[in-house]
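Note that this complex is displayed minus one protein chain, with the remaining chains in position.
And now, chain A:
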């Protein structure tokens, strides 16, 4: 098994290498083409003819859906499960039997035909349902198509044309401006302040600058490549050459990866398959055994086949799959009310058995917007309120320095709110401007108040926007005091660059000379904030000399005819994409529930680690290997890896690790953070966790998360921030993007697992009283006590609602304090459950049925001993005067109606016992009295429904001839009641024993 995985890894790596090689070669080749065609006056682009050739060769620039299994095969697969096959066989036997009867001219009895049709209907209906479920969750490639831009401006034959994006070919020159989608993977040739939003691809929250220089070997890291499907946020005309189109682009590869990843079978599907196989096996075993027995006793072959069919029908729980589906969809509905939309029903339970959650950082754990987190002024680090609803504590704002710092921050800022947003809370308002300016704008709006008005008062004289060479931004304003005619210069930028330009520092409103001591204080603060993974900006200002720069002084931003040194340092402001308020609590809850939370992000290690520490993924006091090395002042290699609870692994390190090493790392460090990971690596991490036997949940929102989301046992996508690709690949969507909703999901998942266990136990029990009549009928030759159609009525009508109602049962204990179930040990249907249901409760029910059967026979004149061996005469169509125990003579028809009476009586017995059964199944350990009899209203109404339906079937006119139900005497309803009471009392005794003597023989054998 492991070898195979290893091989797979190798294959993947090989593939990757080949891809890279291809890509590099491709790039070179196209580069040559372009340079040849380049003319001095600019880019002429490809000729249309050549482009057409390349298009012919490479195909259109679009994502091709992978060749999937044809729909009819998928549908057929749904009809060919273990139980379904058995039911097909049973239906065929019914048809054959009916055909033979028809050929013999004996068409008094259409039972076999009905039965065959019903069986086929059951198979087809459940099949359709399953197919629909599968159909909904497979349409993944479509979502990627939505990402792709439709139109692009291309330069061909030296002319600009707007063409359909899928006509683009490798080598084409395209033009992009702010707001456009990137039409393919392109290499930037010329650019001007171009920024692209890669968040969906890499998980980086901030727009990334794109320039023509190559800054990194890795195509994902380098500055000069912009990717298909990302958007250009700002920048005037940028030209780029297409290096990859269609499926060969990064996004195309992710799409192929995502659609290529097979849907993992959910744990509940595995469980259900597991026990369906067992049941199908047992059904065949029973059927075949009694087929042989029947042949041996001397029945005809056809009769023996019909017995086989009947045993299959009796033993197979036809309604079970429907029950499970309904139970799961009820929970799905309940979850939907709590903002978790479940796409794949089976995923409802998966969260409950999840033992590892691999969470993306951006947008899942964090708010996905830069927010001011800390300020440094007056030689102190102040924490700002980063909560989404501004409910946190704020810092002391009384200092004079703060006022100056706030003034710089407010004025030296080009971002503005979009109009008409008065009603919207400030953190949620839309802003025009880049991420950090937005953060500052919102921050100042919150702390200073009405920024529009504030800026109005300080009229702007000139402005020099941020650029990458200067690394600062300056503007000059008039003061709001009309008597003070000085200009105010405000500047912000990279802290070290700002500090270089300052000669004084503002401490408690006093300008002090910036000496060594303050420089050191600044360095410490800068390092501290940087260590928190925050982006730090420095702020300074200067009151310009009134005489040198009088009002109306012509400032020129290009010449910078104003002082840019000797400024006064005001402070530092640091920003981060802060964690959501609910996340730390949710992570804590996951931990109590025995679930490990692993962060897997595309962002930088420092930021990742800071957020991990912030939300509790890395707990307080946990150290990484590097931390220990630093503390002990020893080299990293000497640290015992086992001592480190936490571990941060970056994508670069991960690339060099073998899968065994990754497994080892996951095993030895309980607190893991993966940073700078590629989509492929996310997949590898998930696979590694799965290899370790964990049930893995993956949360994410970006396109880059989609392969991992698909690979995970349960993929959870974010509803608001999530890309369509992520949503499509996921099994579950959190509508409020709230990680905390996962905890609700876990709770519901665990509850439904427990309740499904109860439902299944309830459903399986009645198969024994359905089966035993046939066994007795074949071996002892009594008149048939229970017909196939009646069995189907129990399975598909009366017992469905009660078994579903068990899904509404409350948890018996605090399920969120337990460890997740071990899928290898805690099965849905274990031996104890089956044995207890079949051989104990089922046995009691059989006795109840036979008691009632013999009572009905005896009271109508057929004593039990006479019944034994009576079958051949009883079923002889030509015998119209069979004598009963009293000497009365019965025609065949009269006997048949008596037989139907027996069916009904047996049916009623099973119903009565099943009422008792549903009551005992409410709990597995607690007494029903502790759980409360009537607390589950649905269950009570289900019992009432069951009784009403039973009565309808018995007493509705016309039933005898259609469905073989007879209006039976009232007292026969009460014959099985003692057995019902016995079931209840016996189970209470069982539960008492289980509670009183945990671990005892009784507990081991009888607790399921």
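Rule of thumb we're sticking to: a residue touches a chain if its C-beta (ideal position, glycine included) is under 8 Å from a C-beta of that chain, and two chains touch if they have at least 3 such contacts; residues count from 1.
In this text, contacts and distances are computed from a predicted model.
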Exercise for the section: Select, from "Transport inhibitor response 1-like protein", "Sodium/potassium-transporting ATPase subunit beta", "ETHYLENE RECEPTOR" or "Kynurenine--oxoglutarate transaminase 1", the UniProt-recorded name of the complex's unshown chain. Expected result: "Sodium/potassium-transporting ATPase subunit beta"
Handout entry: Of A:423, A:482 or A:887, the residue in touch with the unshown chain
Key = A:887
Practice task
Using the touch definition up top, pick the residue from A:504, A:759, A:781 or A:898 that touches the left-out chain.
Solution key: A:898
Handout entry: Positions on chain A contacted by the hidden chain, ascending
Key = 1-2, 355, 594, 596, 666-670, 692-694, 819, 822, 824, 839-840, 843-844, 847, 850-851, 854-855, 858-861, 863-864, 878, 880-881, 883-894, 897-898, 901, 961, 969, 975, 978-979, 982, 1001, 1005
